[in-house]
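Certain chains of the assembly are absent from this excerpt, and the rest are unmoved.
Order of writing sets the labels: A and B. Residues in every chain begin at 1.
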Amino acid sequence: MTLIADAVAALGLTLPPASAPVATYVSTVRSGALLYVSGQIPMADGQPACLGRIGDGLSAADGLRAAQAAALGVLAQVAAATDGRVASVRQVVKLGVFVACTPDFTGQPQVANGASDLMVAVFGDAGRHTRAAVGVAALPRGVAVEVDAVFELEAGQ
Amino acid sequence: MTLIADAVAALGLTLPPASAPVATYVSTVRSGALLYVSGQIPMADGQPACLGRIGDGLSAADGLRAAQAAALGVLAQVAAATDGRVASVRQVVKLGVFVACTPDFTGQPQVANGASDLMVAVFGDAGRHTRAAVGVAALPRGVAVEVDAVFELEAGQ
């Protein structure tokens, strides 16, 4: 009966509040067994965090932390859309990891591992997902990483 | 029994013709209850419109109009793949909004609202979707915005 918030805390991290969209879209939509999660950005104290581009002042290690922070936002949305238990997630299906970077940065996989490793740390084998990691020109509010996701939930969620 | 085309017209807009892909892909694929829609670009009189990059001659407001135009293309494809009624759409599940922009532009959410607001204006609560908005280097034929989508349809569609 482990909660996602507790599993995150056991890693020495903190599940942030599920951020509210500031527009007409929503954070999650359920369709059949799938839960789609809107792109999440790193947040700290309610403000966008991890600002900048990888390769232009930010390192790959900075990017990994940004990806982890964005993935914590994904987990917060999943927890808010379910009863919050780790066991409510049958499988993390897909992560899209968008990395704001210079044209010569090629370490998107290392950056994306900040999100991927968190999923496996929280959900175990059910956290092993597909992903696409790409380097983009710019991201909302100047953050370094955005992560969107598709989860498969247990029946009853 | 409102038609998507009529709901769009009531907003003072015009549903464009569903554009035909110029290659071996298709505009929509149905899988179970889900309708996947290929990335659509703004079109006017059968030609790509809203050309350029946001932050380099185009403003965020230009981008919002480009996102609305691309989203009209999405609606045209959904109408063509169904009986065209608003009620055929159970839920707009996901929009991917790709914004061609300079590396210092961070207003992708405002741009993407041009697509998001249209969905809610046409479908009401069923139009409230998840989305990812990212800034990319360049888009097909030089347009400023591309939008792809996943819809959930009513049974029988």
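Simple rule for what comes next: a contact is a pair of C-beta atoms (placed from the backbone, for glycine too) under 8 Å apart; a residue touches a chain by one contact, two chains touch by 3 or more.
Model, not experiment: these values are computed from the prediction.
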- Task: Going from the 2 copies shown, figure out how many the entire complex holds in this file.
- Result: 3
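Basically, only the chains that are shown with their structure count from here on.
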- Item | Angle of rotation relating chain A to chain B [CA atoms, steps of 5 degrees] | 120
- Taking each chain's centre as the mean position of its Cα atoms, how many Å separate chain A from chain B? 24
- Item | Residues on chain A engaged by chain B in the complex (per definition of touch) | 22-29, 31-32, 36-39, 53, 96, 98, 100, 103, 136-142, 146, 148
- Message: Applying the document's contact rule, which stretches of chain B touch chain A when the two form their complex?
- Response: 32-34, 91-95, 100-109, 112-113, 116-117, 119-120, 127-137, 150, 152
